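Since the structure comes first, as structure tokens, the remarks are kept for the end.
The complex appears here without one of its protein chains, the remainder shown in place.
Take a look at chain A:
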């Protein structure tokens, strides 16, 4: 730790002390709920691992996203229920054809050094994120936003200055798209779209994200960062809505081991931690006010390899469907995982905004009916007496292993299928899967934005994430049409029906976020499906 950062840390601590004293003296109450606030407004939580980056342009993981939503503020924010609310932008309008968005920015948004946040800061940030020079692994998000020239800029064919984003003046930002995206405004809550401070980056280069150097525009500023140990942020006095912020300091501690994290939570060192797999029922019984399970925007599935040259027996849709039918999802969600996950018969997570789970016949059958149907399908495929052998591969993890063992047992008991389980270390697994060197493989997918296409686009034959290599022209057409449809739901229903019928993948369960929350911590946005939280939404009540 350098002298400077020690000084910063000490200053921060004394600032917090002063702040807390003020709270204690005034017996402050929450402006909306009227609850008495605790004198200590510090929030400490566990992160699994150090984030690869806390630069909005190059950040790539969701834990980094949590930190960045505190440090920076994008055009739009998410309310506790996940709906869009103004951020730096107060409003936006889109052209009739949906190809041009115009955002109007507030004039009182400030950087932590006092500078005004302008439309130019966004233009700079987006062009930087797409530039080949920065080589951000998340530059694909700019492509996903369908910004004009995004692919060309990333490929280096066009200069970043040609990207479809322009600051008309300090408070007006114009964005040009190549196709209308009904959920475009949603995407401006993502960290890749956050503004960055050009002068700071030019002055410090790669070191600009270090404490003391970083200038940010969110409700908090970075005060201390010890990689693999902790990251501390304290309130940003320059933030335009600082008066509404209650939590004074936020600390994320890196604790790799979830059992140790739970022990430290129980010892009072943490306000939030993850529940280790299988422990939710016990913790819920012991700490009913603290153990919480809410839907999380990810789906767990098995994929079949449908490439030419892949094992012959799984090219038969009847076999695939039978294998899907024979999996008793409820046993997996209730007995194996037991953390509030939901059995899945659709790929799209049931809680996705605007998505109504279509009526997939399999979902309303009993498991006996499913098993009977599975046996019939296997008989049709010529495996009436068993004899099918399947290789199932997953990445090394205790919970993936438990699910795989349960599934292989179900396949054996119901269909007489012999399954060979294999686990592979993560990188080896990814390579095998993308090279099509597998028969059945585990998959997991998390939403990039809260709309069904974030899941279903994987079924597009041209998708880079379609590891099954499922090709269905009708599905491609339905998905393309859904992009511009006023009501895409019928298209999504049809795609889900195709998934159930052709079974390129077997949806198994929809994730849940299973965590422990300290009883005095309030304001957690449990209704936010992507679990995108902002520390400034939180507060601690006096006990």
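Heads up, the rule we're going with is that a residue touches a chain if its C-beta (ideal position, glycine included) is under 8 Å from a C-beta of that chain, and two chains touch if they have at least 3 such contacts; residues count from 1.
To be clear about the criterion, contacts and distances are computed from a predicted model.
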**Prompt:** What name does the UniProt record list for the absent chain among "YeeE/YedE family protein", "Cyclic pyranopterin phosphate synthase", "ABC transmembrane type-1 domain-containing protein" or "Oligopeptide transport system permease protein"?
**Reply:** "Oligopeptide transport system permease protein"
**Prompt:** In the complete assembly, which of A:114, A:288, A:309 or A:464 touches the absent chain?
**Reply:** A:464
**Prompt:** Touching the left-out chain: which of A:52, A:212 or A:436?
**Reply:** A:52
**Which of A:78, A:112, A:139 or A:491 contacts the chain that the document leaves out** = A:139
**Item:** From A:79, A:379 or A:430, residue that would touch the chain that is not displayed
**Value:** A:430
**Item:** Positions on chain A where the hidden chain makes contact
**Value:** 1, 6, 50, 52-55, 58, 60, 132, 135-137, 139-140, 143, 151, 154-156, 206-210, 226-230, 253-257, 259-260, 263-264, 266-267, 269, 425-428, 430-432, 434, 443-444, 464-465
